[in-house]
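First comes the structure, then the notes that go with it.
Note that one protein chain of the assembly has been removed; the remaining protein chains are unaltered in position.
Right, chain A next:
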Amino acid sequence: MNHQVVADFSNDTWWIWVIKAVAIIVFLLLNVLIAIWAERRILGRMQIRPGPNVHGPLGLFQSLADAMKLLLKEDMTVKAADKFVYVLAPLITVFASLLVFAVIPFGPEVSMFGVVTPLQLTDTPVAVLYVLAVTSFGVYGIMLGGWASGSTYPLLGSVRGTAQVISYELAMGLSLVSVFVVSGSMSTSAIVAAQAPFWWCLALLPAFLVYVVSMVGETNRLPFDLPEAEGELVAGHMTEYSSMKFAWFFLAEYINMFNVSAVATTLFLGGWRAPWPISAIGDGMFNEGWWPFLWFFLKMWSLMFFFFWVRGTLLRFRYDQFMNIGWKILIPTALVWLVAVIGVQSVRQFAEVDLRQMLIWIGIPLAVLLLALVFWPEKKKPEPVAAGPVVFDPMADGFPVPPLPGQQLPPAPRRRTVSAGSVVAGATAGPETKETGDE
């Protein structure tokens, strides 16, 4: 297997590095501006309202105006804050969020001003571990920011945020390990190369699903946005921040969404490779040159759309439910799946077995087991014991209660049907019109 970095950076000069680095920053910032606009438009569409549509064509300049507003707002530092850490925290967050794209491959080798170079800033044999390291460093921004604000809500928000990111990072890391095992490398370019015949999102579907759930948890987005649950914690760790310091947090949150989407694209969705019917056209001409950038971009943005869709659909989880999902579902699933993948892979490595044959021999018993489980006669539920006539007590326990399932409401006393004659009589009789039908 190829453990080496596949991309060849030997032709790169210093100005190629500068161009790539600046291009990545510009790409991220522009994408964030568009993402904020797109999120608001898409959510608006889902909620049957227009969303921002005033400034610029289709309201595209709305997020630009918002960014300018944030820049020019008064920059407040709260009195109880620990000044140094208070300023440091947003910087850490945004710094860590900008680092991830350094190892993301946007495409294969292209010619850039006469230099043939991969469309990727750099790659190392531990590139994906580097992504994990950078993300775990970014947690300090949330953590220190909430602590340094010297206020209760931010502290609670940062405690929640840290616990959340640590828990979900475990599941995320475990799901990534199965990709390393089947790709035989931790370098992003080698993982993309390994997906040439088959995308890992199909071959490693459970790992992909675990990754998708944990990436939403990792970025603190709905339905997992507990650190900044506005109904409970005002804005979590960002409560005491204003102006540009808040903007750093905000920017980092959106860049982090792009980060996890790009990592999912690279590790599970074939990276920059064209999707199947297109990749077969013209002897793979769409996998050459600048075309792959388009596929990468589309894949990343479809994951971003998934983020917006989830936000528009699901409600926020309760904190204990959220932690249960992480520790009792995602991590065990990822562990079991990882052991299964390692088992298959080691048998292949040491016994020279045909993969297809082995998968068939594993798959048939699994399918039989699954069918048996589906058609297994269900244990009959005990019939509800009929405890005599169920009497509905409207004042059970001393306060008014609604009828429980199976209990019938007694017939309600109805007002006597009013006929034309009685209306005339009632009008003359005055207060006696209010008689009810139980006389």
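Just so it is clear, contacts are C-beta pairs under 8 Å (C-beta built on N, C-alpha and C of every residue); 3 or more make two chains touch, one makes a residue touch a chain; residues count from 1.
Operating definition for what follows: contacts and distances are computed from a predicted model.
S.K.: Looking only at the UniProt record of the hidden chain, which name from "4Fe-4S ferredoxin", "Sulfate ABC transporter permease subunit CysW", "NADH-quinone oxidoreductase subunit J" or "ATP synthase subunit a" is the right one?
M.R.: UniProt protein name of the non-displayed chain: "NADH-quinone oxidoreductase subunit J".
S.K.: Of A:Pro197, A:Gly231 or A:Gly398, which sits in contact with the chain we cannot see?
M.R.: Of the candidates A:Pro197, A:Gly231 or A:Gly398, A:Gly398 is in touch with the missing chain.
S.K.: Touching the left-out chain: which of A:Leu58, A:Leu72, A:Val115 or A:Ile166?
M.R.: Only one of A:Leu58, A:Leu72, A:Val115 or A:Ile166 touches the chain omitted from view, namely A:Ile166.
S.K.: Of the residues A:Ala80, A:Leu314, A:Leu355 or A:Leu369, which one touches the chain left out of the display?
M.R.: Result: among the candidates, A:Ala80 touches the missing chain.
S.K.: Using the touch definition from the top, which of A:Phe27, A:Tyr140, A:Trp327 or A:Phe392 touches the missing chain?
M.R.: A:Tyr140
S.K.: What chain A residues would touch the chain not displayed?
M.R.: Against the missing chain, chain A presents residues 3-5, 80, 82, 84-85, 88, 124-126, 129-130, 132-137, 139-140, 143-144, 146-148, 150, 155, 158-159, 162-163, 166, 169, 186, 397-399.
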